[in-house]
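Other chains of the complex are left out, but the ones given are in their true place.
So that you can tell them apart, the chains are marked A and B in the order they are listed, and the count of residues begins at 1 in each.
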Amino acid sequence: MKKLIFITFLVVLTATSAFGQRKIIYLPNIPGYETLKCDFHLHTVFSDGSVWPTVRIDEALRDGLDAIAITDHLEHTPKKDYIPVDLNAAWKIGEEYAKQRNLMLVHGAEITRGTMPPGHFNALFITDASLIVKDDVWDSLEAAIKQGAFLQWNHPGWKTQQPDGIPRMYDIHTRLIKNGWLHGIEFFNHTEYYPLVLEMAKQHKLALMGNSDSHGVVSEQYIEPTYTNRPMTLVIAKERTLDALKEALFAGRTLVWFRDILAGKEEYAKPFFYQSISVSKPFYQNDRSLFFEVTNNSDIPFYLVNGIANAPKSITLAANSVTRVTLSKKVTAPLVYDVRNVLTGETEVLKIELKY
Amino acid sequence: MKKLIFITFLVVLTATSAFGQRKIIYLPNIPGYETLKCDFHLHTVFSDGSVWPTVRIDEALRDGLDAIAITDHLEHTPKKDYIPVDLNAAWKIGEEYAKQRNLMLVHGAEITRGTMPPGHFNALFITDASLIVKDDVWDSLEAAIKQGAFLQWNHPGWKTQQPDGIPRMYDIHTRLIKNGWLHGIEFFNHTEYYPLVLEMAKQHKLALMGNSDSHGVVSEQYIEPTYTNRPMTLVIAKERTLDALKEALFAGRTLVWFRDILAGKEEYAKPFFYQSISVSKPFYQNDRSLFFEVTNNSDIPFYLVNGIANAPKSITLAANSVTRVTLSKKVTAPLVYDVRNVLTGETEVLKIELKY
């Protein structure tokens, strides 16, 4: 009774990387805002990257991003024997190309010092990268600020500069903060994260940032299924425009996402979680138990742990899935859980309640 | 500047096949209805299948289905030396198991004759399979109808019974239709499809059906990425209940889906398409062209072909993707297309218009 006849189908399945197509990342909006998916740290052949600027835009579209910044190093241009230094080249090549593809390209640059302090900074929303090159790093930072830049402190726990991996504030960072010149700080960079940065961001009112810092080919660095996405800054903006993006960043309205970790201030993480899921009424019951479902419509799984007595100890809400919960009828207390993979502090996770 | 430090992440990615979880299939509802994903043709060890009935339920949940029927052969029970014939066994084993998992299990059986005519028929929504076993096939069919069965003609173009693969109506099928006893007909079965069935369904007001007819392990038969799903009957029901499912099937409100082919009557296929996509306003223009986007929020790609003069000849709307369309400003006529993979007749495809 086995049928093994294979037929030729009408059409072939389309590769995901087709030209002119942007994958939809399923993430919720917080009421009144749009969740913009962004990567504000990328390199090209114009500093020490290995790809042409348009590759960064094509990659971003394929990956479902709304905005990127190309941030070539100002002071590290190892290909200059073959490519004359032009610190605005990526911007000039990419500006019109991005506009025609509905991707927001942010003009950026990386102020790069070899030791910590001061470390590396990205200047975003600048107008001319060449004017930011200065012998003294403070002069560079000031020149960026004069152009209206959003300043981001990059990978503050990078082991090359901080061998123990623990981010620390030095005088220069304190001065920047005092001046109101520092606006963001990286929690995720490439494949790393620095838990302490969450506290630094909360204390100093900095936007939490998550970026790939990609030098090579993104699709070769974040490979399914270990990584399903590059690190992203999720910007909670009033609308999908460059102005709204900038306003939200300066206001610090961000979450960051990489693999299955979401991190950010509780005021954004909590509504984001509740917009991601919905809890059904019980669909069935027997003598001992009732059964209800939790739908997670987002691309992020949620790991609920530390359940109350008699309730499930842990529940995994897989991404884009409906999870059945079997609940003892003995349970009457609120179904509270810790969400193990939604970080709201160095050692804190989001607390939620399932109301069925 | 390359950073190769890998960190240990908090938690591991969850496998898709976790117990108690149902994948969300992203398909739209037609206003006023719910789109139920169903497979009405499955076998177990109680006829010539190789798995236990609960496996069929677990597979269905994992695959995101709302309803299945287990339809073991009444007259073909090759394992009877080891398993005594019990034609209601799968139903008895599965009924409570399915209820606790919010899957609708339909009581079914396959009336199996080795030659065409009459071929094979599934009887769905029966009450006792053992009473349908009769020497004469007509008696079997009548016994099923007496139980209120929905009768489905299975794989009418199966080459073992129809060597040229072309489905044909014989006297018995005409009599069934005259009596109002035939309600559905398979367009997709396992890995096959029979284009002519679309015309037979339209002419005789039969529900178009798409089913896996799986005997072995579903996940080994429909392997990514060649197949992203098993064949499914999409039932357009008033709500997600067994009664509504049954009402919709007898009313013929179905579409069928396998790989990247969607098929069905135009009255269902057209609103389904328009609910799947949305067209943006132009987001940019230059002297020659304007640019807009088409969002396809469904798991089904759409291949638009035969574009009008000066417009793109073809546009692929990949599943769960946003596709950019570049349109010459010379174009003023409506942007009509054929949707090559949405079949509405043996040689007809759906015609649509993109209104930006």
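Just a few scattered comments:
Definition applied: a contact is a pair of C-beta atoms (placed from the backbone, for glycine too) under 8 Å apart; a residue touches a chain by one contact, two chains touch by 3 or more.
Worth saying up front: this structure is predicted, and the values here are computed from it rather than measured.
Counting every copy of the one repeated chain, the full complex in this structure comes to 4, with 2 of them shown.
Assume only the chains that are shown with their structure count from here on.
Per the touch definition, subunit B reaches subunit A in the complex via residues 1-3, 5-7, 9-14, 16, 18, 20-24, 26, 48, 73, 76, 99-102, 155, 158-160, 189-193, 213, 215, 225-226, 228, 259-261, 283-284, 286, 291, 293, 295, 297, 301, 303, 316, 318-326, 340-341.
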